[in-house]
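Everything on this sheet refers to the single structure shown next.
With one protein chain held back, the other chains of the complex are shown just where they sit.
Coming up: chain A.
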Amino acid sequence: MRGPGLVPSLPPELLSHIASYLQWPEDFPAFLLVNSHFHAIATRTLYHTVYVNSARAVRLLRSIDVPGDRRHNLITSLTLNFTKNRVLKQLDLLVQRVLPHLKKLKALTFEVSSYDSAWRGQAWVFPLDAPFHLRSLTTSARFSTHLSAFLESQPEILDLSLRGFATEPFNLDQAALPHLRSFRSVHSSPQVLAQIVTARPLKSVSITLIAEDAVNALGSLALSSTPIKRLTILIIDASAPATELFPQLAATLPQLEALHIVALVQTYDLDIMHAATPLLAAFPGLRYLTFMASGDPAYDLGDEAGVATDWATACPSLRTIILPKGKMWFRKEGIWAVS
């Protein structure tokens, strides 16, 4: 005796969402056999977002390296993760052959090892006359003229993450990426950052910062065509407290709503955090603040509550604060509480 069959009455997008919480491989063999309707849902789910690495990637790519394979049109998101491998050129060529089959691809992630990013240019695997229109691209392939040409051929990209080394000339046409709303980079120089930010409608940027580049890098963030609302900064040196960035950030990005600073190589104590309090008054619309650093193990959550309260008093628009102990603070019934 079956139940009332309410599950099949759910819209397909909800069924796919439910299926996305199942685990591959343990749940899918049984799920694929439920019936033809759920078989279609399961197949769409399996191929909708494909995340594969090393040997599995080779098997998958070889299995779909066939013109006209029906699975080509199911794949809308593809992640190829080779960060733990050195990729042979034969595999690069396989990626280059398969990508032009994926007409429905919207999100592509192609990650390579630091060694390959530093020593091999692999952006040539991206087809310049691709049939797909990406919304999202993440790659650690090295910056190159081919990479800029590929970006120029993908005008619908909204979210871009370039994590490769920038050791080659990189010149992006001013008309490229007209809708870009978020950009993440790891190794971009201030000059490359300025090229990507300038005159594009960015709302969200994530960068890695070293002290000697800070002024130029932060200055380039003012060049976007719309105000940047969300900024994440990973600080990788310990030359100056990250809180010293607050005045320039407030001057450059006064409309910032979310600021996330991660400075794990720096050590903070309560005095430095309290000293930063007046600097936060310069952010009139800041709602979400993260400040992660190697904290002083001697202080406790009660001490962090004091910091959260002080910061929120200086910057009353704040809604949540994450401090070095990793807890999220928010205002509840008039006081700052931890989640």
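Following the convention adopted for this analysis, a contact is a pair of C-beta atoms (placed from the backbone, for glycine too) under 8 Å apart; a residue touches a chain by one contact, two chains touch by 3 or more; residues count from 1.
Assume contacts and distances are computed from a predicted model.
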item: Protein that the absent chain corresponds to, by UniProt name, given "SKP1-like protein", "tRNA-splicing endonuclease subunit Sen34", "Large ribosomal subunit protein mL49" or "E3 ubiquitin ligase complex SCF subunit sconC"; value: "E3 ubiquitin ligase complex SCF subunit sconC"
item: Among A:L22, A:I236 or A:A314, residue touching the chain not depicted; value: A:L22
item: Sites on chain A contacted by the missing partner chain, in the whole complex; value: 2-8, 10-11, 14, 17-23, 26-27, 30-40, 43, 47, 49, 69-71, 74, 77, 107, 203-204, 229-230, 288, 319-320, 328, 330-332, 339
